[in-house]
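Dropping the structure in here first, questions after.
Every protein chain except one is present and positioned as in the full complex.
Let's turn to chain A:
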Amino acid sequence: MSSVPASAFLALALILFCIGLFGALTKKNTVIVLISIELMLNAVNINLVTFSKYGMAPSITGQVFALFAMAVAAAEAAVGLAILMALYRNRKTVNIDDMDTMKN
(Lines give C-alpha, C1' and ligand atoms only; values in the text may rest on other atoms or scores of the structure.)
Protein backbone atom coordinates (compact mmCIF):
# COMPACT_ATOMS: atom_id res chain seq x y z
CA MET A 1 0.00 0.00 0.00
CA SER A 2 1.29 3.37 -0.92
CA SER A 3 0.72 6.66 0.84
CA VAL A 4 1.06 8.72 -2.34
CA PRO A 5 -2.15 8.72 -4.39
CA ALA A 6 -2.05 7.84 -8.06
CA SER A 7 -3.34 11.31 -8.93
CA ALA A 8 -0.07 12.82 -7.68
CA PHE A 9 1.96 10.77 -10.15
CA LEU A 10 -0.47 11.58 -12.95
CA ALA A 11 -0.26 15.29 -12.10
CA LEU A 12 3.56 15.18 -12.18
CA ALA A 13 3.42 13.50 -15.58
CA LEU A 14 0.97 16.16 -16.76
CA ILE A 15 3.25 19.01 -15.64
CA LEU A 16 6.29 17.48 -17.33
CA PHE A 17 4.28 16.86 -20.51
CA CYS A 18 3.16 20.50 -20.57
CA ILE A 19 6.74 21.74 -20.07
CA GLY A 20 7.88 19.53 -22.95
CA LEU A 21 5.00 20.67 -25.17
CA PHE A 22 5.71 24.35 -24.50
CA GLY A 23 9.44 23.86 -25.12
CA ALA A 24 8.87 21.93 -28.33
CA LEU A 25 6.61 24.65 -29.70
CA THR A 26 8.57 27.76 -28.66
CA LYS A 27 12.29 26.93 -28.73
CA LYS A 28 14.37 27.94 -31.73
CA ASN A 29 17.24 25.47 -31.52
CA THR A 30 16.35 22.16 -33.16
CA VAL A 31 18.35 20.12 -30.61
CA ILE A 32 16.32 21.61 -27.77
CA VAL A 33 13.11 20.81 -29.63
CA LEU A 34 14.23 17.17 -29.91
CA ILE A 35 15.04 17.10 -26.18
CA SER A 36 11.60 18.55 -25.35
CA ILE A 37 10.01 15.74 -27.35
CA GLU A 38 12.04 13.26 -25.27
CA LEU A 39 10.68 14.92 -22.13
CA MET A 40 7.11 14.45 -23.38
CA LEU A 41 7.81 10.75 -24.07
CA ASN A 42 9.19 10.44 -20.55
CA ALA A 43 6.01 11.90 -19.07
CA VAL A 44 3.99 9.30 -20.95
CA ASN A 45 6.26 6.59 -19.54
CA ILE A 46 5.48 7.81 -16.00
CA ASN A 47 1.79 7.34 -16.77
CA LEU A 48 2.37 3.82 -18.08
CA VAL A 49 4.35 2.77 -15.00
CA THR A 50 1.80 4.41 -12.67
CA PHE A 51 -1.06 2.46 -14.16
CA SER A 52 0.98 -0.74 -13.98
CA LYS A 53 1.06 -0.36 -10.19
CA TYR A 54 -2.36 1.17 -9.39
CA GLY A 55 -5.79 0.16 -10.56
CA MET A 56 -7.88 -2.93 -10.26
CA ALA A 57 -5.45 -5.34 -11.94
CA PRO A 58 -1.81 -4.36 -11.36
CA SER A 59 0.47 -6.18 -13.76
CA ILE A 60 3.93 -5.99 -15.28
CA THR A 61 2.58 -5.14 -18.75
CA GLY A 62 2.78 -1.39 -18.19
CA GLN A 63 6.47 -1.59 -17.34
CA VAL A 64 7.19 -3.71 -20.41
CA PHE A 65 5.34 -1.18 -22.53
CA ALA A 66 7.40 1.65 -20.99
CA LEU A 67 10.57 -0.23 -21.97
CA PHE A 68 9.34 -0.53 -25.58
CA ALA A 69 8.54 3.19 -25.59
CA MET A 70 12.09 3.94 -24.41
CA ALA A 71 13.59 1.82 -27.21
CA VAL A 72 11.52 3.66 -29.81
CA ALA A 73 12.47 7.01 -28.24
CA ALA A 74 16.18 6.17 -28.42
CA ALA A 75 15.86 5.21 -32.09
CA GLU A 76 13.96 8.42 -32.76
CA ALA A 77 16.63 10.53 -31.07
CA ALA A 78 19.42 8.92 -33.11
CA VAL A 79 17.63 9.36 -36.44
CA GLY A 80 16.59 12.91 -35.53
CA LEU A 81 20.18 13.85 -34.74
CA ALA A 82 21.35 12.31 -38.04
CA ILE A 83 18.76 14.34 -39.97
CA LEU A 84 19.89 17.44 -38.06
CA MET A 85 23.52 16.77 -39.03
CA ALA A 86 22.63 16.36 -42.72
CA LEU A 87 20.57 19.54 -42.60
CA TYR A 88 23.34 21.47 -40.86
CA ARG A 89 25.84 20.40 -43.55
CA ASN A 90 23.59 21.72 -46.30
CA ARG A 91 22.07 24.82 -44.71
CA LYS A 92 24.63 25.79 -42.01
CA THR A 93 21.91 26.49 -39.46
CA VAL A 94 20.09 24.80 -36.59
CA ASN A 95 17.52 27.58 -36.21
CA ILE A 96 14.15 26.00 -36.71
CA ASP A 97 12.73 29.17 -38.29
CA ASP A 98 15.23 28.93 -41.16
CA MET A 99 14.14 25.44 -42.12
CA ASP A 100 11.33 26.53 -44.42
CA THR A 101 12.39 25.19 -47.82
CA MET A 102 9.06 23.50 -48.40
CA LYS A 103 7.13 26.66 -47.54
CA ASN A 104 8.12 28.62 -50.63
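To be clear about the criterion, contacts are C-beta pairs under 8 Å (C-beta built on N, C-alpha and C of every residue); 3 or more make two chains touch, one makes a residue touch a chain; residues count from 1.
One rule holds for everything that comes next: contacts and distances are computed from a predicted model.
**Student:** Write down which listed name, "Heme exporter protein C", "NADH-quinone oxidoreductase subunit J", "Sarcosine oxidase subunit alpha" or "Extracellular solute-binding protein", is the UniProt protein name of the chain that is not shown.
**Tutor:** From the choices "Heme exporter protein C", "NADH-quinone oxidoreductase subunit J", "Sarcosine oxidase subunit alpha" or "Extracellular solute-binding protein", the unshown chain carries the UniProt name "NADH-quinone oxidoreductase subunit J".
**Student:** Please output the residues of chain A touching the missing chain, sorted low to high.
**Tutor:** Residues 1-12, 14-16, 18-23, 25-29, 31-32, 34-36, 38-39, 42, 45-46, 49-50, 52-58, 60-61, 63-64, 66-68, 70-79, 81-86, 88-89, 92-95, 97 of chain A touch the chain that is not shown.
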